[in-house]
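With one protein chain removed, the remaining protein chains of the complex are shown where they sit.
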Amino acid sequence: MVIIIQDGASEETIQNIIGKVTELGFAPHPLYGVEKTVVAVIGDKTQEQIDSLQAMPGVERIVPILRPFKLAARTVQPEGTQVDLGGGVVVGGRQVVMMAGPCAIESAEQYLSIGRFVRAAGASVLRGGIFKPRTSPHDFQGLREEGIPILRQVREELGMLLISEVLDPRGVELMHDVVDIFQIGTRNMQNFSLLTECGKSGKPVVIKRGMCATLEDLLKAAEYVLVEGNNRVILCERGIRTFEDQYRSTLDISAVPALKSMSHLPVIVDPSHAAGRTDLVPALCKAAIAAGADGLLVETHCNPLKALVDGSQALDAEQFHTLMDALRPFAHAAGREL
Amino acid sequence: MVIIIQDGASEETIQNIIGKVTELGFAPHPLYGVEKTVVAVIGDKTQEQIDSLQAMPGVERIVPILRPFKLAARTVQPEGTQVDLGGGVVVGGRQVVMMAGPCAIESAEQYLSIGRFVRAAGASVLRGGIFKPRTSPHDFQGLREEGIPILRQVREELGMLLISEVLDPRGVELMHDVVDIFQIGTRNMQNFSLLTECGKSGKPVVIKRGMCATLEDLLKAAEYVLVEGNNRVILCERGIRTFEDQYRSTLDISAVPALKSMSHLPVIVDPSHAAGRTDLVPALCKAAIAAGADGLLVETHCNPLKALVDGSQALDAEQFHTLMDALRPFAHAAGREL
Amino acid sequence: MVIIIQDGASEETIQNIIGKVTELGFAPHPLYGVEKTVVAVIGDKTQEQIDSLQAMPGVERIVPILRPFKLAARTVQPEGTQVDLGGGVVVGGRQVVMMAGPCAIESAEQYLSIGRFVRAAGASVLRGGIFKPRTSPHDFQGLREEGIPILRQVREELGMLLISEVLDPRGVELMHDVVDIFQIGTRNMQNFSLLTECGKSGKPVVIKRGMCATLEDLLKAAEYVLVEGNNRVILCERGIRTFEDQYRSTLDISAVPALKSMSHLPVIVDPSHAAGRTDLVPALCKAAIAAGADGLLVETHCNPLKALVDGSQALDAEQFHTLMDALRPFAHAAGREL
Partner (left out) sequence: MVIIIQDGASEETIQNIIGKVTELGFAPHPLYGVEKTVVAVIGDKTQEQIDSLQAMPGVERIVPILRPFKLAARTVQPEGTQVDLGGGVVVGGRQVVMMAGPCAIESAEQYLSIGRFVRAAGASVLRGGIFKPRTSPHDFQGLREEGIPILRQVREELGMLLISEVLDPRGVELMHDVVDIFQIGTRNMQNFSLLTECGKSGKPVVIKRGMCATLEDLLKAAEYVLVEGNNRVILCERGIRTFEDQYRSTLDISAVPALKSMSHLPVIVDPSHAAGRTDLVPALCKAAIAAGADGLLVETHCNPLKALVDGSQALDAEQFHTLMDALRPFAHAAGREL
């Protein structure tokens, strides 16, 4: 870290800071410039140590040098991690993995019907939630426990990989045997108990970026799963909150190449929640593939007009087929398969 | 709600929308202007119904008219709710309630020492966490279960009300008997399982605004507690994330009067986490009281230089005494006691 | 517009509002619901009239229905506007128009050298500024008036179209005869005097979105040029300011399809200023083309290490050639030429 000394701090104040750094066990390198004095500190620091230095008199600010994530860093696995979901589906390889399905599972019929058309169009993974995090308690919260048998039935009947959101650490065990991939939603990106439980489960985990999280925050969240020995983590960009109100969130497309340069973990994109309106979804899917995304998470519904949740952003069977056809040339331009 | 029809939609398209509204059981009022057609819809709508209409061809956008929170709305309790914490301490009355203490409890000695000086300076409630939500798993996570006996001991010895953060639905029961007020942190504002458990507990709950949550989101989060029959809810503004980087978060001071006009719930302010640096804390405390805050949540530490968490934003004993003295004239200017 | 009446407003208050609407010459349609009363108002309103109603007792808020831009609206030119830059270069047609060059012109040699390699690689338009808006007065401000002869010389020698930024209404006349396209920078998007002068000039104008401007703000800025009878306006997305600090700005890729659905004007993307670092530029260029951009504005330099401004985001000759080759498959996937 680099400690920037306040203008006009006395030599005694500076020596106190240097003493404290030494006391913490690090090597201080004071550098006196005409206008500013800084103390460069070599050694591995914890957040607690940085905090304690920041509180000292004479410290203007501290600039951390080390990135605050370790296991997720690109340097750990320079060639990139491929997450094997089973059934020959690998995220982070040559294939752009398509995950599609409804926001909420409403019934076995609805779910089967959607599953069939997304499989026919070429999706490898079927999404669908039974626990829905709704901003208001007066909104539909999902089928909850009653959805478990539906997940089991559809998974067997269609032979597809299932991804489903888990909201509560107690839900990890409950859903362990009926889903293939856990999804951590944007509101739970920093639900650390939940991340830890997912880490322990050993299952692949898709972590959606918090709608106000920085890329560093997202990688530190991933760290909670990785630290449990589970390295099957997939990062998901799904839009951040800005002042723009023409769409629900602002898809941060730069996050795709930037995350890939910071981390070895694969990156997918959820254009449906970012946009909140179907008309933008195709353009955002194409942009995501062009920017290097390893997969897409797209909302579909057999009858968007009757969807209980987020119908306005779900594609129907025909729209989804059209989309898949439209995306293939972009996947090929990117040197990949879809 | 008001449905705004796309420019150039055919009369048939408009009639389909009107038919759908009627089918959902509401009264449609189409209004044809020179440039725009809108359909005003009378009746109580659910989010699902709004979503299903939004997906219809010809719908440009839907403007909801009803506020998406009910139990938290000012109209439910126009004179404002006073939350009785016990021991004669009431949030939302004439008193500006001072809650102070360390970010993290480190030991019984540290906690007692801090508790004594904040009580002496006039604080009514002692804060202190044993479960710390840290962005990185490599940072100190709090004493966790080992902190329970310390909470019990300090509460008895000092006879103060305790507020402590709960992170996990499973922690609500664990801490039920040793704390007086549950705190829901900014990262958990939309942890709906946790909100529901706190609602069921019947204890007073301080809900911190998510760092990227709108005021409506905060009130909808409060709704999750209220819907369980627990109306001892206190809202807490603690800063939002913006592009400004001179402070950790941007304290949204307008949230204080705006929340009070939207809701009957009391509003407190946490200037320490908003600023992330002690030098701004006094000015923000004064501003919060001037803006009408019902209380403050301030970080203090017996030795900020040795604090394990957030030392750079904690006031020491002398700074806290000075602050309390400096705040009283502002409380009086606001017609309140401190 | 729809006027939403405050809860508990008396019938007299509502009648006053209705009276005011009538007095302003519009047709009020009051709608009484169980929980809310609204007054829908038919007719074309000015901002002043909306403001005056908003100030009335009993008005909770006003929801405008009409879009606040008229000449820029898609409905004015449903098939989309093609901006002919001369020399067979058309923005908004089949071609993805490549504009490239240095941020700042430093000398005739530098500018010629860059112009030659971007032309060789396939760019149609050469960018380069002589007036630089720098956040600090201590930074290099461009060659200013001394750059005029360089612009003239390079334009003649290379026979390329030139785009250059204009900062001051007094600069429009000065640069009129030496550039082909005026560029309004992000800091000047709401410099209305400047927009008006550019409108009067009759030249093509690229308007960069303000770094904190909504899409509606951008279209209202375009309106200032259009209202002068100049419809050769090109919109440019260049990133907005958010809390993310891994890149200079957050490229809002959704702006591309959204602007195209709102407006008939062509849309280009500036990935260089959005990212502020060269390593992200190729991915953002690909994403922009995939999302439907009509052109790109890319910074290049013959020797980025010696660039006086923004060297860290400029591509050198080899990088630019490689980029052009990499982009062609994406342009073809999008059904376009590059």
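Labels A, B and C are assigned to the chains in the order they are written; within every chain, residues are numbered from 1.
Rule of thumb we're sticking to: contacts are C-beta pairs under 8 Å (C-beta built on N, C-alpha and C of every residue); 3 or more make two chains touch, one makes a residue touch a chain.
Because the structure is predicted, anything quoted here is derived from the model rather than measured.
Shown chains touched by the hidden one, complex as a whole: A, B, C. Contact with the chain that does not appear here is found for just one residue of C:Ile65, C:Leu235, C:Val281 or C:Ala314, C:Ala314. Of the listed residues A:Arg155, A:Arg187 or A:Arg241, the one in contact with the hidden chain in the full complex is A:Arg241.
Check B:Thr214, B:Asn303 or B:Thr322 against the missing chain and you find that the one touching it is B:Thr214.
Residues 212, 214-216, 240, 242-247, 250-258, 261-262, 274-275, 279-280, 283-284, 286-292, 329-330, 332-334 are the ones on chain B that touch the missing chain. If you put the missing chain back, the residues of chain C touching it would be 20, 46-48, 51-52, 54-56, 68-70, 133-140, 167-170, 187-188, 190-193, 196, 210-212, 217, 220-221, 223-224, 227, 241, 277-278, 304-312, 314. Within chain A, the residues in touch with the undisplayed chain are 2, 4, 7-8, 29, 31-36, 38, 40, 42-44, 63, 65-66, 75, 241-243, 245.
Just so we're on the same page, only the chains that are shown with their structure count from here on.
Because chain A and chain C carry the same sequence, their contact can be compared by residue number, and over half of the numbers here are used by both. We define each chain's centre as the mean of its Cα atoms; on that basis chain A and chain B are separated by 25 Å. Here the CA centre of chain A is 31 Å from the CA centre of chain C.
Those residues of chain B in touch with two or more other chains are numbered 241.
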